[in-house]
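With one protein chain removed, the remaining protein chains of the complex are shown where they sit.
We just call them A and B in the order they show up, numbering each chain from 1.
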Amino acid sequence: MFVGTGRFRLYAAVAAGSFRRFATYRIATVAGVFTNTVFGVILTYTYIALWDEKPGLGGYDQAQALTYVWLGQALLTTVAVMGGGFEDELMARIRTGDVAIDLYRPADLQAWWLAGDVGRAAFQCLARGAVPMAFGALCFQLALPGDVLTWLAATLAVLLGVVVSFALRFLVALSAFWLLDGAGVSQVAWLASTFFSGMLLPLNVFPGALGEIARALPWSALIQVPADVFLGKHQGMDLLATYAFQAGWAAVLLTAGRLLQAVATRRVVVQGG
Amino acid sequence: MDTALNPDPDRDPDPDPDADFIALDGIEKVFDVRKKTGFLRRERHQVRAVDGITFRVPRGEMVGYIGPNGAGKSTTIKMLTGILTPSGGRLRVAGIDPARERTRLARRIGVVFGQRTTLWWDLPLIDSYRLMHRMYRIPDRRYAENLDRCVQLLDLGELLDVPVRQLSLGQRMRGDIAAALLHDPEVLYLDEPTIGLDVVSKAKVRTFLRDLNAESGTTVLLTTHDLTDIEQLCKRVMVIDHGRLMYDGPLAGLHEVGESERTLVVDLERELPPLEVESARVVKVEGPRQWLAFPAAASAAPLVAAVAARYPLVDLSVREPDIEAVIAKMYADRATS
């Protein structure tokens, strides 16, 4: 138990450090907020055109569809749909061999980077998420939840989304143990998560079987699921099932990462670091 | 310093082009710096990075330009190469105003940035040289001759077909120096050319620079942290601090002013009043650690023996004088004289 709290404190410190590190990029953050807002405005108009044409598309009314747009902009960097979190750094450490140092650290490699990524996500949610969301709410008619519980429920869904996103990117980063150049893998990962997260268009709007498949894949946990929780689409037992969906993918992917890490570690040890 | 050159500003308007090959008259560079004072608050204030520097370097001279970090060395070099525009004063290199005719000057100077390679990372070394050949429009014969010579003297033969990323730091520095010389520059600026290099590489670089200066008459201005660079290469040295020229003269003179003492750092078992030993004086006390200055020419052994005999020693080390120490000493001497 003592060890447990010590560990927890360590990871909390890692997360806090990561939060502060991202907080130092002030101008970059302001620039990012600006860009998110511009994209939000452009997408808003295309969604208005789409929902004008077909009201109730995907089970959303227009206000809900626009809320989806701004939530997507707010979550884009939070759940790192297009990457850009820790994975570039980890891949660089794997390539230079510095990862050997990480492996001999008393902390767990995966948990260490997860803590850092959660810190990053927390900062980006607050700094890059809040302002575009507020702008959208001021300029357009959005369907924001009226009760605190829904906000809390959505926060939990976002957190689970961050963990799923991390688990996916951890797998991508570990590929650097085997591949000299990770650009290809990163690009495929980028494509898959942009398309299947619901960033491009709500997965509810995807036609037929494509929609079914997209909604079952782990990437839907990044944007689609948190957005639906935020819009109050999941209530009661359904909400629990939704969390279970996200947590299930998180568990599967984190375990896969752990197995891959074990294989990779053996490799590093065999090669002598 | 009274040794600093101080030419009459109203001198002959048509100066000797070789004697005034590099000519600075009251050069200044003032930066606006915004300092953080809160989450979003910033305070603006001005920093005089270079504060009225005047000197001449005749054609063919090799000069050391030294000073502590942030003294204004790099800023001066950037003005000499035309990267930065001076805030005040008059500046000519080979008769050209660098700030106004940067690209014209670029053909006549070579620059080596110690920590930033200009070579192409993923390509064999020779590819970078071919680019220089074309970019500087070097005549074919001249390029071939210069390359041959650099390859020979800098020992690059085996490295030409190796991708730059696979070169060691020392090999890369040699490669960078060659790249800066292929177009026959009249002036070569070297910013920390030996930083991070091993002893062998340092020696190779120094030998090459000495030969280059002696044989081709290339004017060389080098900044460094390593006093040995200066000792082995430059007859003349300029010391800059806080944007001002503190010393300009032969290296020997600098030795007289500054490099006269080494420091013995002793860790004692407990805090003690300043130690009393002959032939050394305590210059600093910090808890159980004390700094003792002693003449650079003297051996440290008798001093160590004397300290060990009388005081409870835990650890000790000897510090060689570095540029920072030399400059600190210069200040101290000036204050007392």
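We take it that a contact is a pair of C-beta atoms (placed from the backbone, for glycine too) under 8 Å apart; a residue touches a chain by one contact, two chains touch by 3 or more.
The criterion applied here is as follows: contacts and distances are computed from a predicted model.
According to UniProt, the chain absent from the figure is "Transporter", selected among "Putative Zn-dependent peptidase", "Cytochrome c oxidase subunit 2", "Cysteine-rich domain-containing protein" or "Transporter".
Counted over the whole complex, the shown chains touched by the missing one are A, B. Among the residues A:Phe8, A:Tyr25 or A:Tyr104, only A:Tyr25 touches the chain that is left out of the figure. Set against the missing chain, the residues B:Thr85, B:Thr207 or B:Thr228 yield one that touches it, B:Thr85.
Within the set A:Val38, A:Leu149 or A:Ala262, the residue that contacts the chain not displayed is A:Val38. Residues 29, 31-32, 60, 75, 78, 81-85, 87, 99, 101-104, 106-109, 111, 113, 116, 118, 120-123, 127, 131, 134-137, 139, 142, 145-146, 149, 163, 181, 184-186, 212, 216-219 are the ones on chain B that touch the missing chain. Touch with the hidden chain on the side of chain A covers residues 25-28, 30-32, 34-35, 38-39, 41-43, 45-46, 48-50, 53-54, 57, 181, 183-184, 187-188, 190-191, 194-195, 200-201, 205-207.
The rule is simple: only the chains that are shown with their structure count from here on.
Measuring from the averaged C-alpha position of chain A to that of chain B gives a distance of 49 Å.
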